[in-house]
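Of the protein chains in this complex, one is absent; all others appear in place.
Chain nomenclature is as follows: A and B, assigned in order of appearance, with residue numbering initiated at 1 for each chain independently.
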């Protein structure tokens, strides 16, 4: 088990190194090169020259790469130019991180809590009306652009029916104490329950929109996986032992059927981030997704660098955790 | 055979998909014969394709998907003949008042009204099918081409070529798909239809490469390739005449699905302002993205292109998914 984790950690280091190379190459390929990237297109020639010198752009390329890596490790990506001009890009990332995590976790939980039981049910009632209906809906869910769905939800439930707030994470009129940056959690910790409740209401629509695709994917994988496991010989063996339905379904069907689902959940984190960019934009969420969208529009390369690097690193770390979780439940991986 | 569902990452899952297809083509129907010139002819897969078609013909899901995509392609081909107006002609521009009436409403001859530049929406939707098809198909083709090259290199040579190519592919896979597309689009000095297509295509390259390589590796170990090798067939002939053709099943399935996601991704790029700024040639994703400022007062402006995108994406998805099912030996009963 330890050896497995060490091996995966080493693999991860390799991935991050190649990733830094790609981001470095990307920065070099940006229109106008690194200097324009950091200063914007309209910088004066003097400032450009000064920065070029300061950044060591007169140095050979491998030295520049090494400098880039050193700065990246220290979290020095320069100041934001478009999202929050003047603020350090890494600070922009840090302050907005909790908002996105709150939204993404809420959406993922929603997708899991609905996707796995419904997928299991659909498989048990294969070819029933319920099964066919849910397959059609899951396919439609994949075909709808996330931001359009977000817009539809917002338009109906917030603008037309006015059941839920239109945008943001919390009513600006509420003076809530900030502890962790997760607004719902903050409210619970400080016993400001109305603040918590308000934040939760703000969460509903965006997380519904964001949860659609992971829900559809988890639903379909669970269904396919349960169907496959139900056909396995060991389920027949379990039946031949006269075990109760509870044990057969839990220990023999679900435990095996959930293995691919666990991996799928890990893979969904990448999609969640992309979805968050689009969803946060619609709901003016103020998280990383929002920052990324603005950064792309205003070509804020400092923020983009941080966000792309951190997104990929987050993805890699989460999938490392998923792999470890997987090894814990699947002995074939653990004891290989 | 190892559990094909043993899923240890996106890459392994793609490999597993590839492996099932290798079963398909290797499954019992691989018959190799040698003609006088020493060429090995294969009758692999004939009965597979035939039996897949048998199942597909009676599958309503596939038929719906096929109908949608066929209608879509026909619409794209004959669009200029069908469209009532020139999609680029601001006919109703005189009626546009940015303050009071930014979007001219529906009226006779303009059943869906006009956009903020006074252009007929119905015509733009009809003609927009062309660019939408171009974006979907070209992005898929470029992605396929890149993936095919990398995957074939890795799968055919193995060894260090395989290692290097696959490490890079893994890293590309670790960057969330659209984020990669956004980044590629950001490199372009001036956005155009082609930067959109290339940005979307690059995202597909690692997926296709993984898929093809996994499939080729499974083929490499399969009996009919061993048989061909034992008969002294040249290595290049084995790669191009045996391994590649038999690896194409999952690639075709994936391509069908990618057309759908490409169309959706193009809309997302446009939504974030990274799409093609030139809107004389309409495209659905672009129409949807550009409807943003008017979306709350005039939702129809967004709803029509969105509906078109959803229906077409659904069509390609239904077709791809039923193809996958039909080609999967495990689902054959």
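To be clear about the criterion, a residue touches a chain if its C-beta (ideal position, glycine included) is under 8 Å from a C-beta of that chain, and two chains touch if they have at least 3 such contacts.
Please note the rule applied: contacts and distances are computed from a predicted model.
Participant: Given the choices "Amino acid/amide ABC transporter membrane protein 1, HAAT family", "Deferrochelatase", "Peptide/nickel transport system ATP-binding protein" or "Electron transfer flavoprotein alpha subunit", state the protein name listed in UniProt for the chain not shown.
Facilitator: "Peptide/nickel transport system ATP-binding protein"
Participant: Who does the absent chain touch among those shown?
Facilitator: A
Participant: Out of A:44, A:162 or A:240, which is the one that touches the chain we can't see?
Facilitator: A:240
Participant: Just the residue numbers, please: which parts of chain A touch the chain that's not shown?
Facilitator: Touching the missing chain: residues 232-234, 236-244, 247, 251-252, 255-256, 259, 329-332, 335.
Basically, only the chains that are shown with their structure count from here on.
Participant: In angstrom, rounded to a whole number, how far apart do the mean CA points of chain A and chain B lie?
Facilitator: Chain centres of chain A and chain B, defined by C-alpha means, are spaced 24 Å apart.
Participant: Mind listing the chain B positions that touch chain A in their complex?
Facilitator: On the chain B side, the touching residues are 3, 5-10, 12-13, 167-168, 170-172, 174-179, 182-183, 185-189, 260, 264, 267-268, 271-274, 288, 295-296, 299, 302, 306, 309-311, 313-314, 317-318, 321, 330.
Participant: Quick check: in the complex, which residue numbers of chain A touch chain B?
Facilitator: Residues 14-15, 18-19, 22, 26, 29-31, 139-140, 142-148, 151, 155, 159, 225, 228, 259-260, 262-264, 266-267, 270-271, 273-274, 277-278, 281, 292-293, 296-297, 299, 304, 308, 311-312, 315-316, 319, 323, 326, 330, 332-333 of chain A touch chain B in their complex.
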